[in-house]
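Certain chains of the assembly are absent from this excerpt, and the rest are unmoved.
Order as written gives the chain letters A, B and C; numbering starts at 1 within each chain.
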Amino acid sequence: MSTVRIGVIGAGIMGADHVNTLHRLVSGAVVTMVADIDEERAAAVIGALPDTRATGDPYALISDAEVDAVVVASHDTTHADLSIAAVRAGKPVLCEKPLAPTLEECVRVVREERRVAGPGISLGFMRRFDPAYQELKNAVAAGVCGAPLLLRCVSRGVSAAPGATDELSITGSAVHEFDTVPWLLDSPITEVSWHAPRSTGAATGLRDPQLMMLRTADGALTTVEVFLNAGYGYDIRCEVAGERGALALATPARVITDAARARSCGYPADWRPRFADAYRLQLQAWTDAMVSGTPSPLATAGDGLVASAVAEAVITSMRNGGRTVAVQVPEV
Amino acid sequence: MSTVRIGVIGAGIMGADHVNTLHRLVSGAVVTMVADIDEERAAAVIGALPDTRATGDPYALISDAEVDAVVVASHDTTHADLSIAAVRAGKPVLCEKPLAPTLEECVRVVREERRVAGPGISLGFMRRFDPAYQELKNAVAAGVCGAPLLLRCVSRGVSAAPGATDELSITGSAVHEFDTVPWLLDSPITEVSWHAPRSTGAATGLRDPQLMMLRTADGALTTVEVFLNAGYGYDIRCEVAGERGALALATPARVITDAARARSCGYPADWRPRFADAYRLQLQAWTDAMVSGTPSPLATAGDGLVASAVAEAVITSMRNGGRTVAVQVPEV
Amino acid sequence: MSTVRIGVIGAGIMGADHVNTLHRLVSGAVVTMVADIDEERAAAVIGALPDTRATGDPYALISDAEVDAVVVASHDTTHADLSIAAVRAGKPVLCEKPLAPTLEECVRVVREERRVAGPGISLGFMRRFDPAYQELKNAVAAGVCGAPLLLRCVSRGVSAAPGATDELSITGSAVHEFDTVPWLLDSPITEVSWHAPRSTGAATGLRDPQLMMLRTADGALTTVEVFLNAGYGYDIRCEVAGERGALALATPARVITDAARARSCGYPADWRPRFADAYRLQLQAWTDAMVSGTPSPLATAGDGLVASAVAEAVITSMRNGGRTVAVQVPEV
């Protein structure tokens, strides 16, 4: 297979971004089909793409003969069923995080994936493909800072999406850190606790910001801040302090401006500029693996299950006054 | 009084630094006497200063007719008694932190200070005079970041001093943050908890680093990291995230070096370069107040008592598996 | 045409990089042929690419039926003849800079391109596609710094390539700035002068660094530093000071390291990490234009001619004691 024909399910911001990236910037991939329950939205995303078809039925997309592989970027509640359907159809899947909203469903997906023993599900923990996170991981692995002891992860956004809940801050935003931290450290999260200051006035009825504490099996301690309504910009930070030094993601900036008594660089309004490269490179790596017939280097459904188990433990802590909770990853 | 004649008790690193700063860089102050239990060390610190006398007896210094005011920079265990003696002698005191090693002793000092009703004790929480901390406090107060929600304080050093203990990390290092945080926020610390990753191999028998969590009455949540053996340099950080933005101390750097495939700036090996200005300005402010007969703008013995109460709560948490402990400031 | 079949002439560092980028990272392009006078080198560059053929004859590549478009990345002296041959064969060309080593040859290429009136020659001034330079240009155009008055361009490398000459510093390195400056300002360079300090000891027989001064028609003044043997890293800077503020490219850094008493970020050893995105995006834009049948948005042969005219004026200044020389762009 020299060109992979991809079907994208979901034509919201994320799905549209994937269609655009696959079509414009990924070598070896073409988008042959886009599905959305709102078929007109699917058609709008396709726009002027010449040979791409829209459908309102994601299962039709999955079974279509001109679809070699499936990207699942529809609503979180649909991830499990659609991923399973694609796996059963013998087609590789790239499922956006989370694998499923509940741990039980995650288990169901992983079991079904194993049972079918097909091409497998990749999970869209795209930070693993962000050049800055990769450089950070490589530096940690090379011992630049010595053995890691303390990590600090910060995820700040301008304002919470409509429908945000305390749990969604954890399963939708913090979950990225639940994958990134063990990936960076090569050590699983074993214990968590949840904390919060008073909430920002901008967060109606929401606990925002939240601060989580994670312990990994290697003995390191991580704090994770999620602040959906930080207001000033989309700002992702990650710092590692180790036995010999410290490492941190640099503030991404291309241009420095001197104006009006200040030296400044800009923050983006959302994740797209910050992680455009990560999404592109993740899609490219997924495509390359399919073209060459090698295993996908992306996060797996199993990784998604583990991250969801961490999220569940954090939610348990949140509901129990911030007490320390052990992470329990279900056997599959 | 147009020139204040100051006696300095303690001729270790800190005392020597004070003598040097007072003599060379503070307007309106002269050092007339230096006391140390090792009188030769006192004499060595005096060096070529023309009109300064050495003594082995700190009480002789306190009662000396040519000493208008006393700096206490001797061993922590002597702070309480010497400060009380100076207060009884009717002389202003600048006592290095901590006010006393135990909360009981702090109470005793504050009570005696109140009873005597003399010129009072100032406490050497010099960060209040650091230009960067002051600019940070002013920006918080001006609402630049909105109401503060999350703070992060980091104190890293190259290697622990001989004799370091888990408790000394708290009462000797973290105590600076226990004063800085309520000063920055204008809100007292009400509740604390203590945490730690596995310790660095460089810390023989020590819990290092430590991570503390502080709640203030305003609802903000602060993490304090103390890492005595961080190895790479003396590095003090403070960040505030609020409802509209975030503020942070900049990395102090005067010169940027491009060499050997890297762009870099240096870290100092200890606190002296980082806080030289803070110590100088604190001594200047103390001197100015004495010259002009106005109240000392420095931290008070009462502030020292409060910080010690926080330290005690943190130690209680440390000894009880990291549970949350309410701060109890004794009535005086 | 939904996939462009590209032939790459030249299998040196630059050609190999183009083959790799086109094959791995550019959507809509396949490399069908690689030519090098050393056919084995061409074969080595192809490596495991499945459907790509090697040849020792660039003209065979140009006329090959399975080559839709030609990248010229062979020795500078071959650029003119190969570009003309491709144009005559009716195939789009992307020629690496310079268009030709001499101004006369540049004129010949542009004239022949116009005569043939075919698909046209694009020139590899890839900085136009660097995201940082684009953000800088957009900020200038948006008036962020007001009307530009002073520019500063710096090109530093670790060590000069073998065979470097004073003229090659100008025609091979500074020439990038001769294109970037008028592109940034939207104003042509009208007058130049050449200057230099004493040379670095690392530059045997070479004037290195060199400092050029350029005037543009809009009245702005630009200094261009080229320092081939700067030693410490590959470092490209660009700053614009205008009527209301200043803009500058940020130092590209993904990770900050605290170690050994320093805070640092790394410099690359050569241009590849710095401009990987620029080369990729330039090739993508060229490919997109061919796929969609729209004009190439890359620099043109005419732009290459203009840059060579500036280079010639700078060389004239260098040979005449640094006197100011007017740029004369030949009529074509």
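As a convention for this text, a residue touches a chain if its C-beta (ideal position, glycine included) is under 8 Å from a C-beta of that chain, and two chains touch if they have at least 3 such contacts.
Keep in mind that what you see is a predicted model, and the values were worked out from it rather than measured.
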Task: Number of identical chains in the entire complex, 3 depicted - done: 4
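The working rule: only the chains that are shown with their structure count from here on.
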Task: Common touching chains of subunit B and subunit A - done: C
Open item on the list: Rounded to the nearest 5 degrees, how far is subunit B rotated relative to subunit C when their C-alpha atoms are superposed?
Closed with: 180
Task: Copies subunit A and subunit C touch via same or different residues, half shared test - done: same
Task: Inter-centroid spacing, subunit B versus subunit A (mean Cα positions, whole Å) - done: 44
Open item on the list: I'd like the Å distance between the centres of subunit B and subunit C, where a centre is the mean of that chain's Cα atoms.
Closed with: 57
Task: Distance between chain centroids, defined by C-alpha means - subunit A, subunit C (Å) - done: 37
- [ ] Quick one: which residues in subunit A touch 2 or more of the other chains?
- [x] 244-246
TODO: Please give the residue numbers of subunit C that touch subunit B in the complex, ascending.
DONE: 232-233, 235, 251, 253, 258-269
Task: Residues of subunit A defined as touching subunit B within the complex - done: 146-147, 149-150, 152, 156, 195-202, 209, 211, 213, 215, 218-221, 223, 225, 227, 230-232, 235, 241, 243-246, 322, 324
Open item on the list: Touching residues of subunit C toward subunit A in the complex: what are they?
Closed with: 2, 23-27, 29, 50-51, 131-132, 135-136, 139, 144-145, 244-250, 252-260, 265, 284, 288
